[in-house]
Structure formats: structure tokens, C-alpha cells
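Here the structure comes first, spelled out in C-alpha cells, and everything after it is commentary.
A single protein chain has been omitted from the complex, and every remaining protein chain is retained in its original position.
Then we have subunit A:
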């Protein structure tokens, strides 16, 4: 109860779209007290405000060093402390409990550097979100949101000159990604009464009344502000046209921190739009962000995967199956290629959160790819194809027969967790799945007219020419349904020719070697063109040569010498 009161005392009436007039929440004794109580559950009862004697020296040392590196803007060191140090210490000391709260940390590193404490809390809450099996408490959600506000306030409200801060790419991406994730998580939480305790209900009612945390408007506002402050769109256009981005940017835009945050915010916003079912805005958000090997997203694997996944998904929802397929396949090839590196990396730092993102997306991507390829088969990379067949071969066969339930399952397993920003359920049933079902139905309604396509394809594959009437009789079409049946053929071509493409540029048939089957109708004769692809042996041989080389390398490394020694010993 005190917790709520403390919070509502903090509520500042403000325009729903204006976030940055909020002041920091530290220094409010009543609330910080509640905060401590919250922490007590995490294993830090009666926390003194000075360095906790029970805190291992390594951790204290780590925090002090971390702070110094942040102050010195030593990105390489920060990177290693963030990516390796934190997971390592978590593994050693904080498997069962939470990291010390900000008061304790303040006692260790002093309170002069507020920014460091905010950054620390950003990582601290991420750990909390990951640790809590049933999801974090409302208190944690609240505090984490306030901390994000503090962080973005510091960055965005620097008026004269940019904030003196440098962070590694991965941390910047993780921050944006986590911010969107926590927003998503809150939306699902408030739509699902089963997820909360009875105490939390009262607090939630208050929060929803005041709309003061994780509301869609401030969340969008933060992302848009980061994009605007960094002038990222102007800069990307300049880069794409071969000009110097510094010419179009001011001091903020030229500053690495702002540039990168703006860049990653585009991808965060892309994700947010997709979660809201707004595919048009989603694609528009990243229109200046070209998928090429020089882009900043390449430096952070999980960012690359997120970008491809959501762009591809948007194309799929807009019925551009060809485009979606291309993007999904590129992403899957990337994951396949880097799998070993990722796994080693993952084991080395014992960090369970990063590989998971990629591993999970990997599975989702295959489900979505199965849908796209069933409706519009194409030739794809063979390694991806063999994985696809292994994972979803049976499913694709059933989908090709027009089994709608199978489409539905594939969609639900492959899609992101959609959300409704305005649904809060205080009592009653869980509505958190509604947005997902809605997108699923919207997708299926459209697909229903397209499930005939794989069936038609099955017949067409058998012929080079086929009279319309004959095909109609195969499909039990009565005379009065004949024109509707013609519609199916038109629909087939509608999809395959990608008439729906936004860009409106004509699909170049010469260029389009990916379609496996095409046809045209000459009066009442269907003329079918089939593309046969000879087996590609080159790739096969290369793969085996590489394998042989690896075996050879391993053989050489085997300690063969001692065998002789041993035999000598045996002789003695």
C-alpha cells in the first residue's frame, strides 16, 4: 500500500505525449524505502547504505573499475566489462539472488556520478526481468520504467552539447531492445489478470488511471525523439547517396552515442510498429536503412536478426511472399554461418540471454518461411532448404493440401507476441492473446483465397498445357462456379506476379529465375512453364572438401608422439 501511495505522490500531471518534464525519482525517502522492501525479497534484507560486507571483493572491485571506465569513456573496456564481466560475476555470485541495488552500489562508488548509477540500474533491471520466472513484480516494472526515463532524459535533454558518454554498440542496442521488450511485457502483463498478485491489482488500477508508466505515447515519444535528435534519417540518406553524413548533422548527430542510439531506435520502432500490427509504418521507419554488409546492425548479431525478422514479417503480412522469403533466407544463412561462433561465444561468457534470442528467432523464421514457400515456392539456398525440410517438411505437405489449421499453427509459432497498448484487464479472463489471434485471423482471411494456389500448383505441375475446362473438372467445379474458378487462377497470378508490391515497379520476368512454376492463359488453354533446376554439385563438393580439411586439421593436432613413448615404457 505504501508503495502505491509513494508512487501516486510522485505522479506529475502532464500531457500524455510529453515525457521529459519528469524529475528523477531518487532522493524520495518514502519511495526508496519501499524500494528497499522490494529488494528484501531479492535476498538483501536490511541493506545498509554503505558497502555491504557480504558483497564479494571481486564485485566491489568490478563496480569501481566499471565506473572509472565509463568516466574515461573507454569503450573497449566497457565492452568487455559489459559483455564478459557482468555475466561472469552473475554466474559466480548472483545465480540465486539479485545484484545489489543502486543504494548499495552508490555506497561503493559514491554518488557523484548519477549517470553511472542509471546505467548500472539499466543492466540490473535487465537481470531482474530475466531472473523472475513468472515475470517481474509491478514494482520492478515501475522502477525500471522510471530508470529508462531518467536515462533518456539525460541523453535527450542535453541542450548545449552532447552528453559525455560512449558505450559499446551491443549495449546501446540491448538498451533499445530491452526498452521495447519491457513495454511489450507490460502490455501483456496488464491484459492478463493471472499474472499478478492481489496487491498488485490496486497499484495497477492506479497506474492505468494515471497512465504514468509504459504507456504507448511516451514510449513512442522516446523512440521518435531519439531518432529526431540524432538526425539519423538525414544522415542515412546522405550515406546512401554517397555524401558525408556529418554535413547534414549537428553536434548531436555527429556524436557516436546519438548516432548509434538513433540508428538502433529505428529498429526498436520497427519492432514496436509490428507488435501493434502497423506494417506500413514499420517498413517506412526503416526505409532509409539499407540491408547491406556495411550497416551498423551487422556489429550486433541479435540486432541483425531482429531487423531481418521484423522486416521480413512485415513483407509477409503485406503479401509480398517473395520479398519476405529472400529476407528470411538471408537471415537464416547468417545464423547458420555464425552458429559455431555464437555457441562458443555463448559458452565462454555463460550468458544465457543472447544466444536465446537468436535461437528462438531461428525457429520462428523457419515456420514463417514454410508459409511463404508454400504459397509462393522459390528456389532458395540449399543448406537452408534442407534444414527447412527437416524441421517443417510434414507441415509443408499438409499446408500444400490446403490445411488451414496447419497454416494457423505455423503462423502462431512464427509470429511475434502482438500486443494491444490499450487493453487492461483488472478482473476476468486473460486477453493478452487477443491481439495475436487477431493478426492471425487477419492473415488467414487473406490466405484463404490463396490456399487454392498450392492445390492448383499440384495439378499444373503435371502438364505443359491444360484446357481450363479439364482443370475445372479435376476440381469439381460446376458450370455456374466457372467464373469464380477463373478467379482462383487470377488470384494465383496476382500473388506470383507481386502486383501488390508497394514500389510498383514491374517485376522483371527475365530476371525472376526464382519462381518454380508459372503459367498464362491463352483463350481457354493454360500454358504452363516449369523451371527445373539441376542439382548443384559445386556447393556439395566444397562442403565436403571443407569437412575433410577440418578432419585433417584435427588429426594433426592429436598427440601421436607419446604413443611411441608408451610402447617403450611397455617394453621396459
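Just so we're on the same page, contacts are C-beta pairs under 8 Å (C-beta built on N, C-alpha and C of every residue); 3 or more make two chains touch, one makes a residue touch a chain; residues count from 1.
As a working rule, contacts and distances are computed from a predicted model.
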Legend entry - Listed names "Proteasome subunit alpha type", "Eukaryotic translation initiation factor 3 subunit K", "Trm112p-domain-containing protein" or "Molybdopterin synthase sulfur carrier subunit", with the criterion being the UniProt name of the chain not displayed: "Eukaryotic translation initiation factor 3 subunit K"
Legend entry - Residue among A:236, A:318 or A:380 that touches the chain left out of view: A:318
Inset, instruction - Give the residue, chosen from A:101, A:137 or A:221, that touches the chain omitted from the document. - result: A:221
Legend entry - Touch criterion as defined above, residue of A:205, A:521 or A:551 at the omitted chain: A:521
Inset, instruction - Write down which of A:112, A:197, A:244 or A:422 is the residue touching the left-out chain. - result: A:422
Legend entry - Contact set of subunit A toward the excluded chain (per top definition): 17, 216-217, 220-221, 224-225, 228, 276-281, 317-320, 379, 420-422, 429, 434-435, 437-439, 441-442, 445-446, 448-449, 464, 472, 475-478, 481-491, 493-494, 497, 499-502, 509-510, 513, 518-524, 527, 529-538, 542, 545-546, 549
